[in-house]
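Here it is, the structure, as structure tokens.
For this depiction, one protein chain was excluded, whereas all remaining protein chains were kept in their positions.
Moving on to chain A:
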Amino acid sequence: MPDITREEVAHLADLARIDLSDAELDHLAPQLAVILDSVKSINEVAADDVPPTSHALPLTNVFRADVVRPGLTAEEALAGAPEVEQQRFSVPRILGEEA
């Protein structure tokens, strides 16, 4: 398994939508390499015939009756919004300038 490079960390931060400064990259990249090194033994453990477990207890889909029940009011839902306009969440522009 390859070591994780500073460039890869920068790429992953980009995928995760976090602006990391150069100083943060210098700090975090070597730490992530050490963490990955400590978990790489996992690759040799389980044979192909071992099924994966995704949840601790066996689950089937859970449904409820399709009936209306109380939810948040618009005011409650918007109460924590950074910016509100006309009873809606106000967000920065979504599209690029040229679009």
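Operating definition for what follows: contacts are C-beta pairs under 8 Å (C-beta built on N, C-alpha and C of every residue); 3 or more make two chains touch, one makes a residue touch a chain; residues count from 1.
Following the convention adopted for this analysis, contacts and distances are computed from a predicted model.
Participant: Refer to UniProt and select, among "Electron transfer flavoprotein subunit beta", "Glutamyl-tRNA(Gln) amidotransferase subunit A", "NADH-quinone oxidoreductase subunit A" or "Cytochrome c", the name of the complex member that is left out.
Facilitator: "Glutamyl-tRNA(Gln) amidotransferase subunit A"
Participant: By the contact definition given up top, give the residues of chain A that touch the hidden chain.
Facilitator: Against the missing chain, chain A presents residues 1, 4, 8-9, 12-13, 15-21, 24, 27-28, 31-32, 34-36, 38-43, 45-46, 50-57, 59, 62, 64, 72, 76-77, 79-83, 89, 91-97.
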